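A single protein chain has been omitted; all remaining protein chains appear in their positions.
Going in written order, the chains are labelled A, B and C, and every chain counts its residues from 1.
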Amino acid sequence: MFLIYCPYCGEEREESEFHAKGQAHLARPADPDNSSDEEWGHYLFFRENPRGIHHELWVHAAGCRKFFNVTRHTVSYEILETYPIGEQPRVTANQMEKPA
Amino acid sequence: MQRYSGFGLARHALSHHENWQRMWRNPTPKKAYDAIIVGGGGHGLATAYYLAKEHGITNVAVLEKGWLGGGNTARNTTIVRSNYLWDEAAALYEHSLKLWEGLSQDLNCNVMFSQRGVLNLGHTLQDMRDIQRRVHANRLNGIDSQVLDAQQVKEIVPILDCSSDRRYPVMGASWQPRAGVARHDAVAWGFARAADAMGVDLLQQTEVNGMRIEDGQIVGVETNRGFIGAKTVGCVTAGNSSVVAKQAGLLLPLESHPLQALVSEPLKPILDTVVMSNHVHGYISQSDKGDLVIGAGIDGYNGYGQRGSYPTIEHTLQAIVEMFPIFSRVRMNRQWGGIVDTCPDACPILSETDVKGLFFNCGWGTGGFKATPGSGHVFAWTLAKGHAHPLAKPFSINRFVTGQLIDEHGAAGVAH
Amino acid sequence: MTQPNRLAQGGRVNRDRPLSFVFNGETYQGYEGDTLASALLANAVSVVNRSFKYARPRGIVAAGAEEPNAVVQLGASEAAQTPNVRATQQALYDGLVASSTNGWPNVQRDVMGLFGKVAGKMMPPGFYNKTFMAPASMWMTYEKLIRKAAGLGRSPREQDPDRYEHFHRHCDVLVIGAGPAGLVAASVAANSGARVILCDEQEQMGGCLLSTTETLNGKPANQWLSETLDHLAANPDVLLLPRTTANGYHDHNFVTLHERVAEHLGDTAPEGMARSRMHQVRAKRVVLSTGSHERPLVYANNDVPGNFVSGAISSYIHRYGVVPGNQLVVMTANDQGYRCAIDWYDAGRNVVAIVDARPDADGHWVKQAEERGLRILKGQVVFDTKGTKAVQGAWVSAWNAERFALTGEAQLLECDAIASSGGFSPVVHLAAHTGARPVWRDDIQGFVPAAVKGQLPTGGCNGVYPLHQVLADALDTGITAALDCGYEASRFILPEVDDLVESAPLALFEIPHTKATMRAPYQFVDLQNDVTAAAIELATREGFESIEHVKRYTAMGFGTDQGKLGNINGMAITARRLGQTIPETGTTVFRPNYTPVPFGAIAGPHRRELFDPKRYTALHSWHEQRGATFEDVGLWKRPWYYPIGNESMHDAVSRECLAVRNKVGILDASTLGKIDIQGKDAREFLGRVYTNKWEKLGIGKARYGLMCKDDGMVTDDGVTTCLGDQHFLMTTTTGGAAAILEWLELWHQTEWPELEVYFNSVTDHWATITITGPNSRALLREITDIDLDRDKFKFMEWRQGTVAGVPARVYRISFTGELSYEINVQADFAMHVWQTLFEYENKYGLTPYGTETMHVLRAEKGFIIVGQDTDGSVTPEDLGMQWCIGYDKPFSWIGKRALSRPDTSRRDRKQLVGLKPLKDDVVLEEGAQIVLDPNQPIPMRMVGHVTSSYFSPTLNHGFALALLMDGHNRMGEIVFMPMPDGQVHEAEVVGTVFYDSKGDRQNV
Partner (left out) sequence: MSDAAIFDQQAVADKVTGQSPLHHLSSSHKTEGVVLEEVPSLGYLTLRGDANDEAFRAGVHKALGLELPVQPMTLLQSDTVSIQWLSPDEWMIVCPGARCFEFESALHEQLSGHYAVVNVSGGYTMLTLSGDRALDVLYQSTAYDVHPRHFGTGKAVATTLAKATVFLRRPDDGKWELIVRRSFADYCWRWLVGVC
């Protein structure tokens, strides 16, 4: 079970207080009405699903109710950072070219 | 291939079992094959088997990065059933169930397919509406399926607590008598042995780490043992499908999640059928060895770790004790996790891709084991003909663009 | 009663407290402090079980968690039956009743044993997969027979009378294993100020110190042990947990500990006490001081009762005062075997010989043995056992290690016990639970834990064995743990111990036989699953080259002991057959649990009424008193219907329906989700999350809204009210409340943070009482100060005032099609308002109704229930709700784009229609599938299904809603529903509104 640092509460909390919400930084097409079916389909369904560094969205459901981003390794399950919505990750797969 | 039989076993016993042949060869890779299957799990091995058997294509290699059947084939709860809601899914799983019914004889390997029936319990009015809907659809699709009331459920599973004062009393169930369980490892070994016998090269410890694509056509794969050529490549890598797809520059509508299961210590026979509850959220059967084999839902986050969170196990056993209070003193022996590749509509992908000659068979999510022979059968057809088998056609990747999803969520319950 | 193997003195048992127990129907005596295993051995009970596959007689081989054979059925009563209890870990209590799990008619004379002898050769690994295939039709019969032989113990048939507790724990340092290493590490960390938990699976803390003859500070180990434990116990920030097994090590240093609180006290826990307790521990650092397991050696017939691992014998002597025999042969490849022989000799029994596979051992313990005049056979091995139900002798021969062959003449040493030691395996199981593969170390011929953040293996678990080194290693570990947790490390003075020189161990796992492996008598590797060296050899012959394949093919390590004794031997044997080293062969993966844990302990208090929360409205006690039956909707308990006397559900619902249509009904609608929305962009936000328009909704008005996900599928609906220009109250479905609030926050926080809006749940705050029916205005008028004039308070408006003296908001909205008022009051006052309304029960014919009547009434009006009439594959257009879609809204609201995808814009999608059965008395079955041609063969082409279906007492016929392919273009057509009994129901496709299609009644 994970121990997740909530960037708003400022401390590590048990996984049972959170919900995982999938891939982070998903961009809704800026002009949906003029986006193609492919673009819309990709936005809705297609995901990176990496084996390794994953940027993902979580919500502190039983705590402060805030959404935030987590950079986590999907094999070791190590959490490398958490950061508020609107910020970019400091740890990325490119920096961490170590194989899983 | 050396035939297996009771008589053969006796003969081998007399020679102290010193003359058994290998189940499969350990070949060195050829430079090129007519077709390559990436992934030596149940589905991949079944694909190779049916390619050879039904389509006469035997110049085939199965590339497995670890050991045969070592992924989800080795890490599931062995349930086989076909009572899916939507026509497309029901047809595919029923096709598979029919293959299961003759599989031991076909492969000359007893996969111990035990048709002991599966109950899907209903605990709320909406559960029962969903069950009725699914059973009606099953019946008109030619699938054995019926609705039982709580009393009938109790007759089939006397140890199930059907009393009305439970938090979620049993209101009824759907019942598929032809469904059951099978011996998971033997399925992989049986397909492997039969495919090998027809000339398929099973290459273990062979990891694909690149796809060679020329002018939009696949021409082979890069592996830790060098380049291996083929103009037809079928990827059957379950939880790792997104990783393999990325090597071909493709993105898939998949997320890989840990799915956990557990077994009790072995017990004398006490549970003769498979009991699943979507609402209370646990499912259980008893293996031929006596273990209670128990599973539940997937963890919410993406993971390739073959392990999951403790709360999932905790909730699962709460569900089991809620349904079977007499199991409170039975002990959990071991838990494990698989990596399930889930699709947004809880249905698989059996599909061509934008790369000519490159096909994907993935997205089986939590329900892949039961589909093993059917999946291999239609995927082999697809690889042999170069386009989707009629049963595979609705499961194209393109459905996520057109919106023609086959949404088995809820309708099929926990899709195991 | 005598205990022939009990020493006159010694051991840590309390001879003043004799305990009586029953095993396989015979009554025996043991002492307080015994385990069931030590008591059985004291009473010279040698056969405790029959093996799983070959039904061979089996005895106790070990003294702890690694025991594979002594797995028994416990319990004097049916409810207390406990299967598969390991006798070596079960404390003896007075009145304990246990029996062997296999053996018929009894464990001494077992019919299956005969079968095993005759047919054993026919049962190599994988034999099931090679047989029972013909004829195919017979398989299920064969399987029944196979299953009869399955299993060890049996499940109880009655409910467990005990309860189980859960404790959440947090600490700086969790120390697992209270042997010398754990005690030192815990003491150092605790002295430094850290919060420490120290657990140990045994009845008493101390680990090997409980049975060692070594001295600490020149005194028996016991003195240092009790001083150290006393010191730890006195520290308020230290939690000592004996009888507590760390069974699972999960991510981020989350460890589950199972504390057996009352299992040693009796069949059931004493009043007020839990049977066991799960501690869920989150630790900053985890010290693994789990020690090591001694490996037995693999030789022929090494399963005959009387074969032990050597350290177990020392444990039985020192801890329980039990010597399990008179004549001992020791088979060893290291100095441990000598210690066992010395203990045996010092206990006054005869050591026949120490057989040492090494040609030249001369360490401290060897000298000690020589001083006692013990016979030592160097460069020799025990390769076979004489005896079936008890050891009668050991076959010994010289051997050549390099050629792996026996060289000399075999000689039989008569004895009644054989102790073997092949060396030690660090207990790495926990360290492997989070996925880290153990690392092989040649110098200790064993696997040690891989380096993992936050995890500190020490002592035997880290491959450090001599006591003085263990203590030093643990001191370092304790300091590291303290520093890691931010404490300044404290001083800790290690006890002085002798540095005893040991001779180098030999890497020995299996012993050759005079016959080839396949022809030799069984050489057991995994005793519980009857896996032999020959089985492993056969597996490799058949092409199983991965250790995982070997494990799965032979079932090695799949037992309840998870191969603690056998796995490393099995890997070594596999490696030899494949011509590989052990590290090349690799390990299998250890998984939780370390030792099995009862389901009940894991489930904890979350049972029966506490399995899931039951959510109640403020009016629940009234519903109960009125005799309502309840429906589960999400976690809520909602009144389903209110039967009077012996009324059937059908009659009750008919009565309730007619009351609403003709007089007035009352419904507790408090479970609807309610979200308070405020901010200058609240209106804009509503426009983005709902399909319809909101910019013109005035203060005092309410509007129905439909919500989609971005795939265009309907996900929720409800009425939203404009309270102020920037203040709205949204209602959601009962089941969707929490998810919709999170959904709104998701979009606000991640996509549109620039919109100024706040969402707050007020679901629990407001109680909602719906009164509906032609008499509702007159009824409400009796107790409100709100002007209910039809033109002043119109349909889809709300007013503020008092109802029954309580401040209230009243909404004039309707889910029944009748004149309706929804009275919202702060929940504390709901009961008062409700009861005041019931003062007018007789005057207006006020009738409480439940969800079933609500469903009938809303369906008569064609109002959908999201989740019943929709299933995640239905668009607003499919529902025929184009009136609720703002195609021309400036912002591309959630779900809009998806509606123009090729599949969602198809004209022949499944669409919501009404169905009127051609026979009035037919009520279609919900879920029934619709076909156009009832005479077609199976598989039939299905074109839709019935989503809602009821009998309407108002219309006096059945009616239904259905999703039907191209349904909107099929009005007037007849469709068919073939039923399992052969009947085919026929129905006409009609509109979805069955009653008051102009909507006059709600506008009166």
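Brief remarks follow.
As a working rule, a residue touches a chain if its C-beta (ideal position, glycine included) is under 8 Å from a C-beta of that chain, and two chains touch if they have at least 3 such contacts.
Quick caveat: nothing in here was measured; it's all calculated off a predicted structure.
Remark: the absent chain touches shown chains A, C in the intact complex.
Summary of contacts with the chain left out: across C:82, C:733 or C:763, the touching residue is C:763.
Among the residues A:26, A:64 or A:93, only A:64 touches the chain that is left out of the figure.
Checked against the full complex, the candidates C:246, C:804, C:961 or C:987 give a single residue touching the omitted chain, namely C:804.
Within the set C:725, C:839, C:908 or C:933, the residue that contacts the chain not displayed is C:725. Hidden from this view is one chain, which touches subunit A at 8-11, 13-14, 16-17, 62-66. Contact residues of subunit C toward the unshown chain are 165-170, 195, 237, 280, 282, 605-606, 609-610, 612-618, 621, 636, 676, 678-680, 699, 723-727, 756, 758, 760-767, 800, 802, 804-807, 825-832.
We take it that only the chains that are shown with their structure count from here on.
Set against one another, B-C and A-C show the most C-beta pairs in contact at B-C.
Centroids built from CA atoms put subunit C at 27 Å from subunit A. Distance between chain centres (mean CA atoms), subunit B to subunit C: 22 Å. For subunit B, residues touching at least two other chains, in rising order: 305, 309-310, 401-403. Contact with two or more other chains is made by residues 1-2, 19, 37, 40-41, 44, 75-77 of subunit A.
On subunit B, the positions that touch subunit C within their shared complex are 4-6, 8-10, 12-13, 16-18, 20-26, 66-68, 70, 74, 87, 91, 102, 104-105, 108-115, 123-126, 129-137, 139-142, 146, 159, 165-168, 183, 185-186, 189-190, 204, 264-270, 287-290, 305-307, 309-310, 313-314, 317-318, 320-322, 325-336, 399, 401-405, 407, 409-411.
Interface of subunit A with subunit C (complex): residues 1-3, 14, 19, 21, 28-29, 31-33, 35, 37, 40-41, 43-44, 57, 59, 61, 65-67, 75-79, 85-86.
Looking at the complex, you find that subunit B touches subunit A at residues 240, 242-243, 246, 251-256, 299-305, 309-311, 344, 400-403.
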